[in-house]
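The complex appears here without one of its protein chains, the remainder shown in place.
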Amino acid sequence: MYLKTGEEFIQDMIDMNFELYIDGGKISGKSVVNHPQVRPMMNALATTYDMQHEEKLKDFLLTKSHLTGETISRWTHVAQTVEDLIRKVDITRYANRRIGMCSFRCVHNAFPAMLATAKKIDEAKGTNYYKNAIEYIKYFQKNDLIGCPAMTDPKGDRLLKAHEQDDPDMYLRVVEKDKDGIVLRGAKLCQTGSVCAHEKFVAPSTTHYPGSEDYAVCCAVPGNAKGIKNISVRYSQDARRKEGLEWDIGNVKYGFHETVVIFDDVFVPWERVFMCGEVEFTGMLVNLAGACHRPTTGGCKTGWSDILIGAVQAYAEINGTANVSHVREKITDMIMHNETMYSCGIAACVKAQMYEGAGMIPDIILANNTKYVASKAVYDLVRLAEDITGGIITTLPSEREFKNPEIAHYLARFYAGADEKPAEHRARIVRLIENLTYGAGALCHSAAHGGGSGQACKITMYHASKGEPLQSRVSDAKRLCGIKEESE
Amino acid sequence: MYLKTGEEFIQDMIDMNFELYIDGGKISGKSVVNHPQVRPMMNALATTYDMQHEEKLKDFLLTKSHLTGETISRWTHVAQTVEDLIRKVDITRYANRRIGMCSFRCVHNAFPAMLATAKKIDEAKGTNYYKNAIEYIKYFQKNDLIGCPAMTDPKGDRLLKAHEQDDPDMYLRVVEKDKDGIVLRGAKLCQTGSVCAHEKFVAPSTTHYPGSEDYAVCCAVPGNAKGIKNISVRYSQDARRKEGLEWDIGNVKYGFHETVVIFDDVFVPWERVFMCGEVEFTGMLVNLAGACHRPTTGGCKTGWSDILIGAVQAYAEINGTANVSHVREKITDMIMHNETMYSCGIAACVKAQMYEGAGMIPDIILANNTKYVASKAVYDLVRLAEDITGGIITTLPSEREFKNPEIAHYLARFYAGADEKPAEHRARIVRLIENLTYGAGALCHSAAHGGGSGQACKITMYHASKGEPLQSRVSDAKRLCGIKEESE
Amino acid sequence: MYLKTGEEFIQDMIDMNFELYIDGGKISGKSVVNHPQVRPMMNALATTYDMQHEEKLKDFLLTKSHLTGETISRWTHVAQTVEDLIRKVDITRYANRRIGMCSFRCVHNAFPAMLATAKKIDEAKGTNYYKNAIEYIKYFQKNDLIGCPAMTDPKGDRLLKAHEQDDPDMYLRVVEKDKDGIVLRGAKLCQTGSVCAHEKFVAPSTTHYPGSEDYAVCCAVPGNAKGIKNISVRYSQDARRKEGLEWDIGNVKYGFHETVVIFDDVFVPWERVFMCGEVEFTGMLVNLAGACHRPTTGGCKTGWSDILIGAVQAYAEINGTANVSHVREKITDMIMHNETMYSCGIAACVKAQMYEGAGMIPDIILANNTKYVASKAVYDLVRLAEDITGGIITTLPSEREFKNPEIAHYLARFYAGADEKPAEHRARIVRLIENLTYGAGALCHSAAHGGGSGQACKITMYHASKGEPLQSRVSDAKRLCGIKEESE
Partner (left out) sequence: MYLKTGEEFIQDMIDMNFELYIDGGKISGKSVVNHPQVRPMMNALATTYDMQHEEKLKDFLLTKSHLTGETISRWTHVAQTVEDLIRKVDITRYANRRIGMCSFRCVHNAFPAMLATAKKIDEAKGTNYYKNAIEYIKYFQKNDLIGCPAMTDPKGDRLLKAHEQDDPDMYLRVVEKDKDGIVLRGAKLCQTGSVCAHEKFVAPSTTHYPGSEDYAVCCAVPGNAKGIKNISVRYSQDARRKEGLEWDIGNVKYGFHETVVIFDDVFVPWERVFMCGEVEFTGMLVNLAGACHRPTTGGCKTGWSDILIGAVQAYAEINGTANVSHVREKITDMIMHNETMYSCGIAACVKAQMYEGAGMIPDIILANNTKYVASKAVYDLVRLAEDITGGIITTLPSEREFKNPEIAHYLARFYAGADEKPAEHRARIVRLIENLTYGAGALCHSAAHGGGSGQACKITMYHASKGEPLQSRVSDAKRLCGIKEESE
């Protein structure tokens, strides 16, 4: 049994010597780890590792591997029971609430989908993917790793299939295969934490169809494999991280980092390949991975939004308005939206189905519903939060002004709260609300598109519903109003 | 083990010889059972009894009593596990979908609340309520009964407490106590199924405060006890039940019946009393009963709305529009609303808490959230249903016109559907949609106010949240933005 | 100058000797006028005629015909100015509020569209439709008539064009033409007031395409023309009208009546024909008619909903809760929805465009937006109304029970309101709310599909927007972010 500490994780990241294109240049190694836009994410992940050494959290966060019998982090576990699935939602909520953002430990959500699909392919094609997958998971658990899911392709013209694009690399593809392995070319976008993770887990972003065999690839590579190039993206308020200020950041210790990852002919050995060319199984993989992942939204966005609710309540207390009726109504509506997202995630777990040899896979309709609901609810949460907070969310002076001795006394007075709450409290809380709503940790982005857009989930729900689930309802309706079908 | 059949249930109802004030007069016995506004509810309940004799449903609907070890209907069971609670939601969804309306078998939802409260009162006061409650439940299970919850008081001026009202009977109260029992006076409104149930389960509709001791009463009486007067209410489209038509009714076999019940000095023996005067425990009873009952909403409204979705899909197929993109989007949104209500109910069960000697009581915040969410979602469901159905929902001729030979050929032609679907199908489906949305089975009424209004649930959520749940979020928010409290 | 009175209108209707299929048989003449399901609509229209003789309303309701210079009712006027258009919205709001339902005086909304289209056809084809239209309007004004718009066709399979349907009569069509006139065959559905109007105004329900020339017909016929058959439809709670009760009806004097109208070879003389076969102009007619009519929604639904707001406020006063904070918030939200619908209608009028020789035609995007907004807002209005009203909306005893001497004293006590408001007041107000939301006057039906569905309006908005209005926004966006187009 090996459970990594935060410090060990940071050392891993230094040792991996990532290269990162950022600020118009390229940096590497410790400079990546300590770059002001990367370090907050390192801190967040280190905290998730440190948590598992906290006595009071051990029962909550650790379990036994069903593969090895070893004690492992639940963040590397493959759910085997409904309780495992529910725990995943609860852990995500807890961790996100603890760090006030995405805890980025959900790559293992893909494992049951990968296993189930690999098994099916092996059965149909006599391949050996399932064993590869099992071995990989054991390796992952044993070394207590973090993986970065690499799904989103550039996609070019959305109306064309992968192999119909003008540029053949608009979806990641296999450009070479030999006896040792395969070579990947293309790019994956929206790569949260690609320079903060040991592994990249590569999978298709969408169902592929015959003709697109080269694009049907699922595999794993170390994050620092040769040919991988990480290009930093920028998000709202990223530049504030470079100013050396604390108040203005809102979430003072933790934050995101995201990249575009170029795969410039990256070699992957066969033992890390779980699908290669079996285009007819991409739909299964994509749909099951979605079903496995999306209930987590019910923990993810709620943990985050727990902090938003707490911050807004804190702000109302600073204003002396926490007991005003419309504020109470709005706080309760925030709780309603939050617990509804959570409930959707929990229910998807309860109605899960066991895939033998793989794991529990949540109900596909309820799972996609979770994400679809969340993709709308967060905007209501932001609206209610801003409603209670007021115009100050965009009109607060910087910490630098609060500390300029010539004017500090004005700001200290005019931003003081009810019950002698100091202006600094007001400023810090407002910056946290700003961070969660418009800033570096914007909840909406994550809920709108992270892990699949609301529309993608909606379409999946429709397709999963339109056969028996919808037609059996039609039959029930006809029965009740007295319609006899010929076939009856 | 005794499991009633539908036929036995109907006979019970005849035997009870209920009196009912209706149509400006009074009827009794068989005339009640067969009155066109009452019979559809009798049918619905008879169907619920018959279900438990269907082979394929036995595992689903039956269980062992934790009190007697006997096989009983789950509709008389006191939930002892999370699985019991989830099953309750699923059974409610199944039954409501089967009959296209409320299945009215949820009085047992109140039992854990009654037991927990009785136990607490006994501990504090040395009373004997808990034993009464246990014996009553055994009796209820053994005879496979239906109970009608009698909660809603007339309430008079809503801003005054029970004992402050001009008319002391605006809340049901105890007007006499002697060694044998107590005497009740007042009324209970919104009494679904009072002439279709063996028992009345009387409980306060709201928390009472010192001074209102006479109003703090929880007990059970046979539905036909001396002094009880049932006065029929009328609901949308009730008069259609008297016309002898089938198409125009929509749900041809099943329907509601509701009454106002007058308690004109009704005697209740002490062994059926579970609270009498302990005003400080009314809050506990009301809140726990709400928590126990409200997750059921997640099965109740969804079973109903499953039929609405089925009917709307059937209608789109008649129109030939089932594959039009906006129709598919709207059907999916209906599914989203439906599964979200369901998910809220399931999650409240998952996060339940055991009350020793009583049973599992769902999470109070998640339970109230379920009802609050449903109280809004149903209007969106109705809006989407009417959107897809079209103006015909209010402009369809009666079955009488469809059968008038002079014009029947016109209507047969002009109401025919795509793919040669006959006009009768269109007419029956439209009437079912009308029934569910604007008619006798209007989903909205049940979701808006049945089992507590959305606002009542919202207020309960706020009060359950405002202590630790909200303040621990405040602390987390402060921690993340770097606010140190003096006390830290 | 001739301005009809209500009494004269009723006499007209008797004189027209309408035949109506209803209750499984056929009635005619006075029996139609006095049928309990028809009479309330007669009353409503008679009231609109009587209004124009009220001294204080003359300035508001009368104007000069721009065709004859005679003083006429604004309900027969062709709007020539923005003020005329705004007045139409205001009159509709006033009248609907006065009678608590649709005032059914909006057929003249179609006149500018008919004139503009007739003029265009004449210019292109050398026909004589414009003169016919002008003469018809003069006749209509001079005799102060009511017209029933006959638009909605049965439509069969919605994915097929008119001439592709299995049954050629699924859209109304011209089956014969000779030197005297044309002969119509088919049916029109959703015919509000067809037995309460002097004239039928026939127009296509949708744009037709080449091949469907026979379906491109716009004309006028007397409501009692030979071959017209009126078949009554039924709506929610229609049967209550036959019980002789007053309280239970809600809106005691006024109500709707709707039919299906069969055109069994109806002759129309050429001087009443405004389009016949010019299929390429049906789109213009349909779109302009929609633009002319839909701002009226902004007065129509609001007048109705003014009554709903008033009734709900009255009910809160009976409960003593009118000053409770959440009730005030909800009443204000009702006002918000109401004034927003109104504002949309007003703005569409303000941005109208003059069609020379025809009249002012409201902005097509803003006009369709009005209806689209209303088609959603009404469900929120109903939700808020039911929220405040409570479960009583579906659990109130009938007037018959309130008047049964054996139980009247119970009901009088238990339904009494705060401040000694009598139970009768509560009962009447609840029935009015029921009428407006679930009953005979259901606001939702009218807003959802009356005058074109929300979806139809949405599609029209998109098509009207997608050229210049959208592309000029694209250009502005590109300019601001520094994108230079090649063409620039």
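Order as written gives the chain letters A, B and C; numbering starts at 1 within each chain.
Everything that follows uses one rule, which is that a contact is a pair of C-beta atoms (placed from the backbone, for glycine too) under 8 Å apart; a residue touches a chain by one contact, two chains touch by 3 or more.
None of these values were measured; they are calculated from a predicted model.
The chain not shown here is in contact, across the full complex, with A, B, C. Screening A:Met170, A:Leu308 or A:Met461 against the full complex identifies A:Met170 as the residue touching the chain left out. Only one residue from B:His326, B:His409 or B:Lys484 touches the chain missing from this view: B:His326. Within the set C:Leu366, C:Val382 or C:Ala440, the residue that contacts the chain not displayed is C:Leu366. Of the options C:Arg98, C:Lys119 or C:Arg272, the residue whose C-beta touches the omitted chain is C:Arg98.
Residues touching the missing chain, restricted to subunit C, are 86, 97-100, 246-247, 250-254, 306-311, 313-314, 317, 328-329, 331-333, 335-336, 339-340, 342-344, 346-348, 350-351, 365-366, 369-370, 372-373, 424-425, 428-429, 431-432, 458-459, 461-462, 465, 470, 472-478, 480-483 (touch as defined at the top). Contacts to the hidden chain, counted on subunit B, fall at residues 325-326, 329. If you put the missing chain back, the residues of subunit A touching it would be 21-26, 152, 154-160, 166-167, 169-170, 187, 189-191, 229, 231-237, 239-240, 242-243, 248, 258, 260, 262, 264, 319-321, 324, 326, 375-376, 379-380, 382-383, 386-387, 390-398, 400-401, 403-404, 406-407, 410-411, 413-420, 434, 438-439, 442, 444-445, 448-450, 453-455.
To be clear about the criterion, only the chains that are shown with their structure count from here on.
In this assembly, the chain whose C-alpha centre lies farthest from subunit C is A.
Comparing chain C-alpha centroids with the centroid of the full set of protein C-alpha atoms picks out B as the closest.
Look at where the CA atoms of subunit A average out and do the same for subunit C: the two points lie 51 Å apart.
Across the assembly, subunit B contributes no residue that touches 2 or more other chains.
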